[in-house]
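A protein chain is absent from this complex, but the other protein chains hold their places.
For chain A:
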Amino acid sequence: MNMFRKTKPAADAAQTPAVPAASETLASKSTYDPNDKSAPVLEVKDLRVSFASEAGTVRAVRGMNFQLHRGETLGIIGESGSGKSVTSMSIMGLLDSNAKVEGSITYHGEELLTKTDAEMSKIRGKGIAMVFQDPLSALTPVFSIGEQMAEALTIHNPKMSAEDVRKRSIELLTLVGIPNAEERLKSYPHQFSGGMRQRVVIAMAIANDPDVIIADEPTTALDVTIQAQVLDVLKKAQQETGAALIFITHDLGVIAGIADEIIIMYAGRPVEKGSVDDIFYRPVMPYTMGLLGAVPRPDKSKSSRLVPIPGSPTNLVNLPKGCPFAPRCPMAEDKCRTAEPDLLPVVGRDGQVAACYRSGEIVAKNLTFRDVYQVGEGIKSKFDGVPREDRAVVLDVKDLKKTFPLTSGGFLRRKIGVVKAVDDVTLDVREGETVALVGESGSGKSTTLLEIMDLKKPESGSITLFGQKVGEKMSRQTKRDLHSHVQYVFQDPMSSLDPRLPVYDILAEPLKVLHKSKAEINTRIDELMKLVELNPDQVDRFPTQFSGGQRQRIAIARALAVNPQLILLDEPVSALDVSIQAGVINLLEDLQNKLGVAYLFVAHNLSVIRHISSRVAVMYLGRIVELGPTDDIFDHPLHPYTEALLSAMPAPDPQYERTHNRIVLQGELPSPTEKIEGCPFASRCPLRLTLSEEQRRMCDTQPPKLHQWSGEDRQVACHFAAMA
């Protein structure tokens, strides 16, 4: 009954000697027995993928190996360009035609790499299914959900009757938690939110009970509370089908809670592999250590500086001789720079393998992240020891409101409603501190920043900057002065810097607005480049010649050029890789301590916020629901939304993730156009469910005001915060 063996994995014999040690642990089974329950469903051996590009051959994957059994979850972690997505796409056979794929991928003993597109299409969606990153673009906009579900079923079961297809579609959509599945079949993708679309994609992926589900960054584009829901759905889908799951991500927190085994990839190669506990608690490869050390923790108070991995990710076209991580590795020695280390079993560890010459030494001496990396000392703050009350207020926002009119699509564009983007926001920022605005997308964080930056009289409420009330009757001079005190840093450094201006001109622009002399500008630019730890000689280069992290440094330097006292930062690190992110966060901290500048920081990443901010304001649907010192809020959240948000945030700690009881919020963020009588959070509130009939009525009819919390320096907008 060897029905699966159509092609003999002939590559085995030839490939094994190439990776002698890896084969012992990873590729020990060379024959496949379908009756053997312990046989792997998927086996990847010495996978190598390269692309031809104008700059030369890009070697995207260089020797990937793993085995996957039913029910197992394999996590693949790596930064952008590490080859994790290319690996998944080569398993699916969905790579571009200019990709050169070598090695072997066997599914139930069948070689996949030699198959044609038509043969592969019989396996795709039936044996191996995939969930993609961006749910907003993953569904065809012109077909209804029902049609797309039906397609997934009928393509592999052409004889299925229309009625069966319908029943099965409803069953699948219900399984992934889509309410009113029967009616929703007629809906089109644009009528679903991102989280709901991802559920549909998962439903399609499990439609034919696949043996392997590949999830490529399935929650990266989603909000934290929705991410928690989708992760639950994915786990449930895996249990229902008993499939093996390959979970690809850059987020160490997400992977800690879901994976059994983890492969860390760097520059197209697996550099370490082991059980989730070994990787998180006993990493051997310095890169793994660096990754873990570079992420701030959401569940622990800020203890010390983050440790960035020096340098920037390797260029895959001109790989250095030797270990590709050597140029960034603090432990690199001459040997590392001459020959690339093989992936070898780590002595004394069961099943853990690492590609590092010094792994023996690391294990023997029990070296940890703190020993390997230099943990830098932070600069002492200018305002150290000055209590908050004694610091000057730089920004004072009172009852700020911003609405957008909602117009009909017709010729006359009649106003048919309003979107309350920002609703009664009150907060203050004092010198030398970081206040963070946190919330899901659509909660009004960025709009608040833009309203402040606008320097115009707000629709309602007031904005006071450095004691100057922002209104319509400001002279040009006052406006210009205010602009030099408040600056803005955007999320995406690629699009916020003009690609056709050299760095010098980018930095000189704000100074020219202030009519500085040429000599002044030159000295200032030199200072700025040093301040953000870039080489001042590189000012004649263009933004594209810098890496993402360096570009964000340039954006920060541009903001600093005019010596502002307040910088508004809109998700400044979310577009950066983990190892780079830490460096930028450290830089922001140092600059604040050195210059005493205040930050109003918008982010959706709670770990970053916990690390960098001293005060935090949690926003929901345009309102602040809780405000107070960061540690107090993270340790003892008062508002049920804050509690749910914090609980949904995954931590890079498998033990914590296993024992942690996550509050998964039901439902979605209500549309901002909806008119809500009472508390905007009432529709999703877990606390409300525990309340009496009378108390619930209060939630539904009276909007709670942000009020002082029993004498403490905290404010909360909930009628029943004490009961949480």
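By our rule, contacts are C-beta pairs under 8 Å (C-beta built on N, C-alpha and C of every residue); 3 or more make two chains touch, one makes a residue touch a chain; residues count from 1.
Everything that follows uses one rule, which is that contacts and distances are computed from a predicted model.
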{"item": "Omitted chain (choose from \"Autoinducer 2 import system permease protein LsrC\", \"Hydrogenase maturation factor HypB\", \"FeMo cofactor biosynthesis protein NifB\" or \"Binding-protein-dependent transporter inner membrane component\") - UniProt protein name", "value": "\"Binding-protein-dependent transporter inner membrane component\""}
{"item": "Selected from A:Leu42, A:Met92, A:Leu112 or A:Val397 as touching the chain missing from the view", "value": "A:Met92"}
{"item": "Among A:Ser161, A:Gln191, A:Ser441 or A:Ser710, the residue in touch with the chain that has been omitted", "value": "A:Gln191"}
{"item": "Omitted-chain contact residue, chosen from A:Thr57, A:Ser137 or A:Ser441", "value": "A:Ser137"}
{"item": "Absent chain, residues of chain A that touch it", "value": "92, 94, 117-118, 121-126, 129-130, 132, 134, 137-144, 151-152, 155-156, 188, 190-191, 201, 204-205, 208, 409-411"}
